[in-house]
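The structure appears right after this line, and notes come after that.
Of the protein chains in this complex, one is absent; all others appear in place.
Chain nomenclature is as follows: A, B and C, assigned in order of appearance, with residue numbering initiated at 1 for each chain independently.
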Amino acid sequence: MTTRISRAELAARVASDIPEGAVVNLGIGAPTLVADFLPEGLEIVLHTENGMLGMGPAPERGRVDPDLINAGKQPVTALAGAAYFHHADSFAMMRGGHLDVCVLGAFQVSAGGDLANWSTGEPGAIPAVGGAMDLAIGAKDVYVMTDLLTKGGDPKLVTSCTYPLTGVGCASRVYTDHGVFDVTASGFRVRELFGDNTHEEIEALLGLALIEKDA
Amino acid sequence: MTTRISRAELAARVASDIPEGAVVNLGIGAPTLVADFLPEGLEIVLHTENGMLGMGPAPERGRVDPDLINAGKQPVTALAGAAYFHHADSFAMMRGGHLDVCVLGAFQVSAGGDLANWSTGEPGAIPAVGGAMDLAIGAKDVYVMTDLLTKGGDPKLVTSCTYPLTGVGCASRVYTDHGVFDVTASGFRVRELFGDNTHEEIEALLGLALIEKDA
Amino acid sequence: MIDKTVPDLAAAVAGIPDGATVMIGGFGRAGQPVELIDALIAHGARDLTVVNNNAGNGDTGLAALLAAGQVRKMICSFPRQSDSWVFDRLYREGEVELELVPQGNLAERIRAAGAGIGGFFTPTGFGTQLAEGKETRRIDGRDYVLEYPIRADVALISARAADRWGNLVYRETARNFGPIMAAAATTTIVQVDEIVPLGRLDPEAVVTPGLYVNRVVAVGERPWVRDGAFVGGVDIEGRPLAEEGAQR
Partner (left out) sequence: MIDKTVPDLAAAVAGIPDGATVMIGGFGRAGQPVELIDALIAHGARDLTVVNNNAGNGDTGLAALLAAGQVRKMICSFPRQSDSWVFDRLYREGEVELELVPQGNLAERIRAAGAGIGGFFTPTGFGTQLAEGKETRRIDGRDYVLEYPIRADVALISARAADRWGNLVYRETARNFGPIMAAAATTTIVQVDEIVPLGRLDPEAVVTPGLYVNRVVAVGERPWVRDGAFVGGVDIEGRPLAEEGAQR
């Protein structure tokens, strides 16, 4: 058995790589968890694409403000230093490369950095993309946060994606429950493996050659 | 001798065609005069392309504010209801067709509505265009305000412009010291002739066939 | 005197024709002009193309407009939500068409319409299904898709306050699509909490200048705001907490 860290541990691992002063967008779902693990006392500026920088944590009951929500439509608060703006300005920030980090979930990530996270291509499903394609190209670094394998055991790090793409060559790093991988010009390079996981074990799980950590 | 009205009378004539509620940009130079003749008590919203709607008249001495200027870099004031915005937003308003009227000067206007007002094409002259080309395409109606003839007696209403163009097919009406002309699909149509000026006299001055007022 | 205020919601939506393209502001429920949508339902215009980020939540607002059978086509980025059952049903039954647009391209296409831009090259969506059949170009080493403006006959939006010239200020993330939709529509209709005297809005803080606005109607403050200040006491759907408790 390989070592797997929990979703919360993974969120903490991602959070630990975000430096003070970074402007960060945390995608809907698991990436939202990262906010809970950002180091206290460090100023990190959270962007929500529905029109705000300087997003703070969820309010207490009784202080919920239906006009103040995040991209997941959950109630949030505003920190001192916050600013509001309209949707075109908000996505201009992302598209223009002004965010430092986006953290996104994935169905698949390819060795070339292609990301698939918006559609499983299931016939009959109602498609919905939201800001996924904008987020995928919307930061200096795009961190993907995902399990290494699907529940059915299929690799999510792949040679090329079979699901519909969200963005081409956009992912810069993949944080998984088994380890962390950088996307390089020559494919995935191991950055860190959790517990006793070995390079060979992960390659076997993925059916994919990985570049050695120190290569 | 034909009848010519003064620059101030011409400005008053233009002003009389601007209805209450119109959003208007008055170009640098003679068009700026139009502001002095807008009917008192009617609300007309003046736009200045350097970033303001609701521009008011010049301030008194002692109340000049170097941060509050018009496109001609003259001191102005702000009316109740004013709004400031940045340059991209300001020109988006014009380009997007949200202004009702622009009033511009001209070297030449063609029967097809082409406007030449930014360059005489003189060799060695330092070119400068400013907002002229944006203003030319920047309103539902583009009114040109000019003398019928140059000081040298050459027509400024022409079959086709010989000076470098500011905009193609953009002028909708021409206010001159001799009369007012609409630009139509078939050429200039007389809208009004001042004093005793006759259709034939103006055609002779211009060397150009004009469409009859009631045609 | 310029006075863009209208006395009631029926006057606000008067004249919207069948077949119109209608932009509706809001991101989820925040900024959604629910009272204007209700007035549009009462007005009855049909065969509408609606532009919104989503495709309705629950059974109110845009969802109710869909349920009333007035919408022929949705242009949006994120129709499928936990509470989008009205759209889901209509879509599966083939009763409503869908044009899916990535959210930032949706915003920029709306912005382009208002700004007189004929088209623009965007990196978003390049190489994906949503760019299939679209013109692409490599510029300075980056790949782009050519996208065109989305214009509308009517925009229905919500703001916090207006003056009689139609200048608008918004509240927090309820701003979202309001300013760009106001500029992209031929007729922009705004519901506000309150109409303030001309000159009351700070000209440095006006977000939508009045030239983009045609009609303004006051609908009163929301339960969580009093005299422009947040007072809380509601759930995320804006229902007073006591009431929420009573419903359990």
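Throughout what follows, contacts are C-beta pairs under 8 Å (C-beta built on N, C-alpha and C of every residue); 3 or more make two chains touch, one makes a residue touch a chain.
Bear in mind that the values here come from a model prediction, so they are computed numbers and not experimental data.
Enquirer: Specify the residue from the set B:31, B:81, B:105 or B:167 that touches the hidden chain.
Expert: Missing-chain contact among the listed residues: B:167.
Enquirer: Taking the full complex into account, find the residue in C:27, C:78, C:91 or C:170 that is in contact with the omitted chain.
Expert: Within the whole complex, the residue contacting the unshown chain is C:170.
Enquirer: List every residue of chain C that touches the chain not included in the displayed model.
Expert: Touch set of chain C with respect to the missing chain: 108, 112, 115-123, 137, 139-140, 142, 144, 148, 169-172, 202, 204-205, 207.
Enquirer: Spell out, residue by residue, where the missing chain touches chain B.
Expert: Residues in contact with the chain left out: 48-52, 61-69, 73-75, 78, 84-88, 90-92, 94-95, 114, 119, 124-134, 137-138, 164-168.
Enquirer: Please identify, in ascending order, the residues of chain A that touch the omitted chain?
Expert: 20-21, 23, 43, 45, 47, 52-54, 78, 80-85, 92-99
Everything below uses one rule, namely that only the chains that are shown with their structure count from here on.
Enquirer: Taking the touch definition from the header, please name the shape of the chain graph: line, ring, star, complete or other.
Expert: Per interface graph, the chains form a line.
Enquirer: Which chains, taken as a pair, are joined by the highest number of C-beta contacts?
Expert: Chains A-C share more contact pairs than any other pair.
Enquirer: Give, as an integer number of Å, the spacing between the C-alpha centres of chain C and chain B.
Expert: 36
Enquirer: Measure off the straight-line distance from the CA centroid of chain A to the CA centroid of chain C, and report it in whole Å.
Expert: 28
Enquirer: Need the CA-centroid distance for the pair chain A / chain B, whole Å please.
Expert: About 54 Å, centre to centre.
Enquirer: Which positions in chain C touch two or more other chains at once?
Expert: Answer for chain C, listing residues that touch two or more other chains: 111.
Enquirer: Can you list the chain B residues in contact with two or more other chains?
Expert: Touching at least two other chains: none.
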